[in-house]
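Here you go, one structure.
For this depiction, one protein chain was excluded, whereas all remaining protein chains were kept in their positions.
Chain nomenclature is as follows: A and B, assigned in order of appearance, with residue numbering initiated at 1 for each chain independently.
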Amino acid sequence: MKIFIKFDFTQICTRVIDEKLEELGIKYRMLNFGEIEFLEDVPSDKLKAFDLILREYGIEKIENQKVILVQKIKDTIIEMVLNTDDTVNVKSSVYLSEKLGHSYGYLSNVFSEVTYTSIENFIILQRIEHAKSLMINTDLSLTEIAFRLQYSSVAHLSTQFKNTTGITPTTFQRIIAKRRALSDNKN
Amino acid sequence: MRENYTYVVLADDDEDDRLFFTEAFDELKMKTKVDIYKDGVDLMNALNQSESTLPNILFLDLNMPMKSGLECLTEIKSNPRFKDIAIAIYSTSASEEDIEDTFVSGANIYIKKPNDFKVLKKILSDVVTMNWQYHTSGLNKDNFLLRL
Partner (left out) sequence: MTMKFKSLYNSERFLKIIFGLSLFIVLVMGGLAYRYIKELSDSFDEVQEAYQLHIELEKLLSALKDAESGKRGYIISKDSTFLEPLWVSGSELDLSLQRLKALTQGNPDQEEKIADLEIKIDNSLRIFEKTLQLAQKNEIESAEFISAFKEGRQNMNSVRFKVLEITTHESDLLGTKKERSSKSLSNAPMVVYYVLIFSLLILLLIYLQISKNLKILKEKNELLETFKESTTQSEIISKHGNWIWNIDDNTFEYSDNLYRLLGEEPQSFEPTLENFIAFTHPEDLDKLTEQVNKMMENEDLPFIHYRIIQKSGSIKHFKAYGKVLIDSDGHKKLLGTTADITDEIENYRLIEERNLELERNNKELASFNYVASHDLQEPLRKIQTFISRLEDKEQENLTDNGKLYIKRIKSSSARMRSLIDDLLQFSRTNKSEEAFEDSNINILLETAKHDLVEIISDTRARISSDSIPSMKVIPFQIKQLFSNLISNSLKYRRENVAPVISIRYSETHASEVPNLKYSKHSRYHTITIKDNGIGFDQEYAEQIFTLFSRLHNKNEYSGTGIGLSICKKIVENHNGYITAEGYPNQGSTFIVYLPITS
């Protein structure tokens, strides 16, 4: 037998961090995802212990400020892509610089320095990934997905999809469907 | 990422292609480690060593003697230990069906070997970047399909 599951990384991580910090008796506040503010001074040995515990879960304390900023940019972009309603008519560059308090030029420099890719590319990638998950997990048609992700037309979505992944949305859907059929057959 | 570089492995029986591949990564100046195997049998032997470090991206030539790229692919996909490896098919042109079939069989990336070294560099850089994005941005790896 085989089942398909969906999981929320944010929720899992938040839960793990919650539990571990409580275990260590550290008072804290969760700001954005990936940002924790300690409400009191934490001894360095406790901090080290916390660091080691989280590493077991693949969670790592980020030292570099630039890396932190990039993470923030990414979070903002993901949030932007998922909640399309709020960002109607607002350019992503404007939105990002307003939200993170840095000029867009600075943000995009830091971003490409750390990730070897541009913010624009990352936004496109995120939108396409979102489109993929909608294609797989919902019954929405391509037209509806294009509308939801604020593409001007299906053709626009298809072109961008093809540019990013090298395959058309239809081919993508077909491949995923065939893969599922194949694994269903195996089980 | 556990290590701060991308571990890349290529299996290709063609000497020239292996040369282009390593030279391209040399010139790319990305944080990568590249290992080369000259056929599918060698590759699988190395991977199946229990203590072996597994690559982040595995490039497979389709047309290899003894064990073809597709055979390697099926073998890798049937072993849960290799589930985190991104598989890139690295081949001379094939028909649309063949390309689709490799995706269905579990490949993440299909690369048609380019006829320009600059293009090759661009492609390899894109692949590594995209793979890294999937790793670092919490994207669903099952949806990772890329054709270049």
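Quick notes
The rule is simple: a contact is a pair of C-beta atoms (placed from the backbone, for glycine too) under 8 Å apart; a residue touches a chain by one contact, two chains touch by 3 or more.
In this text, all values refer to a predicted model and were calculated from it rather than measured experimentally.
Contact residues of chain B toward the unshown chain are 14, 16-17, 20, 63, 92-97, 113-118, 120.
Where chain A meets the chain that is not shown, the touching residues are 142, 154-156, 158-159, 162-163, 168, 170.
The criterion applied here is as follows: only the chains that are shown with their structure count from here on.
The distance from the centre of chain A to the centre of chain B, with each centre set as the mean of the Cα atoms, comes to 25 Å. The residues of chain B lying in touch with chain A in their complex are 30, 100, 103-106, 110, 125, 129-130, 132-133, 136-140, 142-143, 145-148. On chain A, the positions that touch chain B within their shared complex are 9, 74, 78, 115-117, 122, 125-126, 129, 132-133, 136, 165-167, 171-172, 174-176, 178-179, 182.
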